[in-house]
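One structure coming up, written as structure tokens, with questions to follow.
One chain of protein is taken out of this complex; the other chains stay put.
By letter and in written order, the chains are A and B; residue numbering begins at 1 in each of them.
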Amino acid sequence: MLTTFRDLFRYNIEFRIGVVLVSLIVIFSCLSFFSPYVPEQIYTVIPDQPPSLEHWFGTNSRGQDLFWNLTFAFRNTLVFGLIVAVLSRIISIVVGMTAGYLSGWVDRGLMFVNDIFVALPIFPILILFYFVLRNDLDTYTLALIMACLGWPFDARLIRSVGLGLRHREFTRQAIFAGMSPAKIMFEEHLPYVMPIIFSTAMANMIWSIGFEVTLGVLGFTNLNVPTIGTTLYWANNHSAMVVGTWWWVIIPVILIILTFIGLFLLAVSMNEHIDPRSRLRRMGGGNG
Amino acid sequence: MSALLHVDGVSKYFAMGGLLSRTQTAAVRDANFRLEQGTPEIFTIVGESGSGKTTLARMILGLETPTEGEIRYKGNPISGLSFGAARRAFMTDVQPVFQNPFEAFNPLKRVDRYIESTAKVFRGITARADLDAAMDEALASVGLSLAEVRGRYPHELSGGQLQRAAIARALVCKPKVLIADEPVSMVDASLRMAIVNLLRTLRDDLGVSVIYITHDLATAYYISDRIMIMQKGRVVEMGAARQVLDDPQHPYSRLLKASVLSVTDAGQGNLEPARDLMEASRTALEHADASRLVEQGEGRLVRMAG
Partner (left out) sequence: MQVERDEIYGIAGESSSGKTSFIKVLAAAIRPPLRVVGGSVEYNFAGQRIDSTKASEAEIKAIRWRHLSYIMQGSMSVLNPVRRIEKTFGDFARSPLGLDCRAFRERIEEHLDHLKLPKSVLRAYPHELSGGMRQRVTIGLATVCRPEFMIADEPTTALDVVVQKDVLSLLRNVQKEMGASIVFVTHDMSVHANIADRIGIIYAGRLVEEGPTRTLFTEPKHPYTAHLVASLPVIGDTRPRPSLEGRPPSLADPPQGCRFHPRCPLAIDRCKREVPPLETVGTRHRSACWRAQEVEPLVRPEATVAGAGA
């Protein structure tokens, strides 16, 4: 695992840029722990100040310091993305590995459910949840809902790997060594699935954060919690671009784009690393 | 004498093709043989690809269910034992050795893990010291030691060592029957005879019966007691190995023997294919439906017309 990351870091420029970008965003969001302001409070500073030495990112029309407010927003958004990624990975691993290894009617049953989830129209469902839950729809609840919707594509991918592994001779060796199906799945086969899990986790985070922003901008979420989505919602609500408080829109947009690029580069470079041929080509080129 | 393993009229059909054009292909047709208790032997199944030898092996291991007929181990049918204590007991007695030693171990896991798991599950050993002793004993019987294998990953061992480790893995649970499907075809020439000789030692010293599946008549002649030759799922000839191979009766067996590249007249470029035997074995295959195995004395069976 560590050597994989070392190789990636050494030979893959995309991976390096991705790591730098994502680390910057993570550090930025961690600054929220040292914030002098409470994120929910409004009119704590003079509103509508442009970026200055005192307020690096300026202040918004609600009287909040944008720099510190955005640290909270990014923390919440990243935590949200991470929860969705982890939970949906767990579901997709369990479903994918079980379907792939046991195959037969278990596979058919699970893939039937899987295909239903693939076909679900996610956006209307999320809006429906908002109308039912209203302000109870906090970051964690939304993460849980998104996790339940975000696994089927990756489960299918993991299943296909599992199906291939099932017919390898070492799987039969493991069966005749008396290992239980669970042991074979999670000890013998899981290492082969790990690279896929990492790279899809990044893609999944982009997907879920994208949804969070969309819902936030449209106002279908708890607006008192600072996230990227709600930041943009309030900016829009106060007609930031019309009034001339451009920093309120431009800065979060730039930051979220950097986050997306960082995650995307990580996903792409890991994906390339999964295929040994493209990996060797790169490492051979890197050697000279 | 009672049968240890009895393959009784076993056939296996596979459905091929799509939804509309489904056809049945017979991988194995009416195979019969038995291994006796108390007399360990090397029973060789010879055939080319598509002869059904691997399907037969998979059925004996219980990985495939016969379409017709039954395989009995110590009198009990083995089909339907997909899990539970009975299946475990069967797996303790009948163990496989696979073809490709480089594929037989998970490249990401240590080799001793499999040997240890086998000892734990099938012999119920739990204490660390007992486990080590059992593993070392099995490894010693194949010419390795626990010190050589412990903590090693598959890529750190040679093909010959891996194949021996795989055999040791099977031996840990003290099986009665070992099913070796082409165990030497992927092993390098200089290491191959070590494995073949090892199979013979297992029979003589440990009393393990070996079902040796191969396409190589020369090693078959070298180690086996009895031999069964299969052509496209049908048994065409069966009997004592030396007797059958010294004087094969069925055209297909004769063709196989004629096709073995001889090393005794090395350098003479003797490559003329046996066209007449090819023709004869093709004819025999066409008329196979109307043929049956005829007893020739001393347990020898030859497929003949009529």
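Operating definition for what follows: contacts are C-beta pairs under 8 Å (C-beta built on N, C-alpha and C of every residue); 3 or more make two chains touch, one makes a residue touch a chain.
For clarity, every value in this text was computed on a predicted model and none was experimentally measured.
Which of B:Met193, B:Ala240, B:Leu285 or B:Met304 touches the hidden chain is settled by the complete complex: it is B:Met193.
In the complete complex, the residue from B:Ile42, B:Ile78, B:Val149 or B:Leu255 that touches the missing chain is B:Leu255. From the set B:Leu206, B:Ala240, B:Met278 or B:Met304, the residue in touch with the chain omitted from the display is B:Met278, counting the whole complex.
The chain not displayed touches chain B at residues 48-49, 157-161, 188-194, 196-197, 215-219, 221-222, 242, 245-246, 255-257, 259-264, 266-273, 278.
Keep in mind that, in the parts below, only the chains that are shown with their structure count from here on.
If you average the Cα atoms of chain A and of chain B, the two centres end up 51 Å apart. Residues 168-170, 172-174, 176-179, 187-188, 191-192 of chain A are the ones that touch chain B when the two sit in their complex. Interface residues of chain B facing chain A in the complex, by the touch rule stated above, are 61, 63, 88, 91, 95-96, 98-100, 103-109, 114-115, 117-118, 120-122, 166, 169-170.
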